[in-house]
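Could you have a look at this structure, given as structure tokens, before my questions?
As you look at this complex, bear in mind that one protein chain is not there, while each of the others sits in place.
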């Protein structure tokens, strides 16, 4: 495999700069275009970019993607705000082309693996609960990743024909047993000094299995971006979520 | 120090048998009397017991203790059901004697140390939360030890003039942030395969301190009983809680 | 699926008794024969056993398995002492039959999942080390499971073309960096009060992933035995290791 020519959209943003650095440092990638607000998209075609990474804004991302698809440029997208309507529009543009686009809410390989392992293990353990721990300036509880994990685990249990986890609690202080997400208990801690951490605890008679992900620094998403860049050319059409790129 | 002559009340119960075994195995103790329901308390005086361990029943414990105090026998008591009235009555009997009686709800040295360390650390950390994990047949949530820890930590924070732990949560699923015990958040997990576990998590900018106690087997209370037996002769009067015996 | 008629060999041993109890409690299994030393193997055929569980002794297991294969009875085997010669002999007997035999050194589903997840995650993390924690009466260090995990992880890294994990240690006390198993560092703790625990820690820039298995009680192997019993009829021939039974 030769070197992949990569353009970065949102190159001057905090995330974009980290992406530029990572692409620059990767031996099999070449950073050929840094595009930010105000720069013409033609920079991409003129520089011969084969793929782009887009961490920009919901207001501009659709125009950028339309340009990329029309010019045969693959795209790895971390920008938020994709609802079903947008995803359908994207699918329409991609139809009949060889272009691959990945839209993913989370590029942390560790978070994706944690969710996958939790799902794989779910059918073997009658008990499962989730603990997430974050800095105390976080606005929502539980975290989006914890909710998503609970939903995936709940679905896996339903598919395996499992009933609710055992719980004989008869007297409890309000909130002591956490939040209920599709029947799975989720607990959120807010602790100064922490960044973003999650633990899935599964239990069966005599044993427990714990899968823990600690995210200490934003740089942790760049391996997922590089992994996606390396695979995107062989994945024509739209893919949602990094999960399926970790498969082979 | 010579050998301590020990009698066990409730010697045939599950806990009593474990106590007998532990006393028997301790080099500095001699098990001289095993007393159970129906046996005369005089067995204690006849065998020359210097101290007793009592894990019996609220219905009989006061009579046994009166007998012990009258005969100059020290007592280490794990039997439940001691309210203020009972403790006052005990104090009255002990007044003017050299007899020492310890009444403790929890003989786990580890649980006592965990609480003490949490209290000592509390003033240095703006954030603190408690997670307890137990088998799913437990009826109450959070556990008594977790509540007690939260109360002690809350008191230590008040004494140090600290305000509430930081928490910017603005949208939360019900229960996601745990129960509120005196302003401290407490989370209870119920997992098959677990026994009794607790974690106190403290946080300040850039660092966290975690104190975790795992209790895997009931035998874990016997060291606390032995520790109390060895000290009880030098502690005349009534002591409540194992804590103060860990001090010197 | 109807009820599976199960015989247990070594039914009076500590493990065998636990197996009998588990089979008895399983709704889809019927315990039809308890065989121990001195009992005739014909008990199995007379009781109509369709499958057996064998936790006996290396001296007798081969005779029992020969009998089972000849009489069309599937076997789930936890007895130790299987070398290549024995496995080959077993394969010879099974050749041309519909009988399924599983020989597994470890029936803990959690241990098997931990190893599988470690292998799946290995390629995404430049760093990986293993910590095992056991009771202090264990004779070998590191544990067999930890060694096996290290070997599997090392193989996965080689296959992915990865070099050695980063380590800038230039001055170290002897043993500080653990044992080297195929290039993977393995650390063994011996702590009173612990049973059998293992943690695989993987790290990449800004994030770590930890997979932990706690085995607190011997009963933890029975789910693996039941899982194997339910699948063994559809797995003719010899299978080594519970891993492949967790696949579908």
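Here the chain labels run A, B and C in written order, and each chain numbers its own residues starting at 1.
Please note the rule applied: contacts are C-beta pairs under 8 Å (C-beta built on N, C-alpha and C of every residue); 3 or more make two chains touch, one makes a residue touch a chain.
The model shown is predicted, which means the values in this text are computed figures rather than measured ones.
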Next item on the list: With touch as defined up top, name the shown chains that contact the chain not shown.
Entry: A, B, C
Next item on the list: Have a look at C:181, C:196 or C:232 and name the one touching the chain we're not showing.
Entry: C:181
Item checked: Residue of B:60, B:87, B:173 or B:204 touching the missing chain in the full complex -> B:204
Notebook entry, point to check: Of C:141, C:219 or C:233, which one is in contact with the hidden chain?
Noted result: C:141
Checklist line | Contact with the hidden chain (one of C:13, C:105 or C:205) | finding: C:205
Notebook entry, point to check: So that we can see where the missing chain sits, which residues of chain B does it touch?
Noted result: 108-110, 113-114, 116-117, 120-121, 124, 204-220, 222-223, 227, 246
Next item on the list: With the missing chain put back, which residues of chain C would touch it? List them for me.
Entry: 125-129, 131, 133, 136-142, 147, 165-181, 185-194, 201-208
Item checked: Touch list for chain A against the chain that is not drawn -> 193-195, 214, 216-217, 220
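By our rule, only the chains that are shown with their structure count from here on.
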Check: Which chain's mean C-alpha position is the greatest distance from chain C's?
Finding: B
Notebook entry, point to check: Through what angle, to the nearest 5 degrees, does chain A rotate to match chain B on its C-alpha atoms?
Noted result: 180
Next item on the list: Have a look at where chain A meets chain C and say same if over half of the interface residue numbers show up on both copies, different if under half do.
Entry: same
Next item on the list: Mind naming the chain pair that shares the most C-beta pairs in contact?
Entry: A-B
Notebook entry, point to check: Can you name the chain whose C-alpha mean lies closest to the mean of all the C-alpha atoms?
Noted result: C
Check: Roughly how many whole angstrom separate the Cα centroids of chain B and chain C?
Finding: 40
Next item on the list: Take the average of all CA coordinates in chain A, do the same for chain B, and state the distance between these two points in whole angstrom.
Entry: 46
Notebook entry, point to check: Which chain A residues touch at least two other chains?
Noted result: 204-208
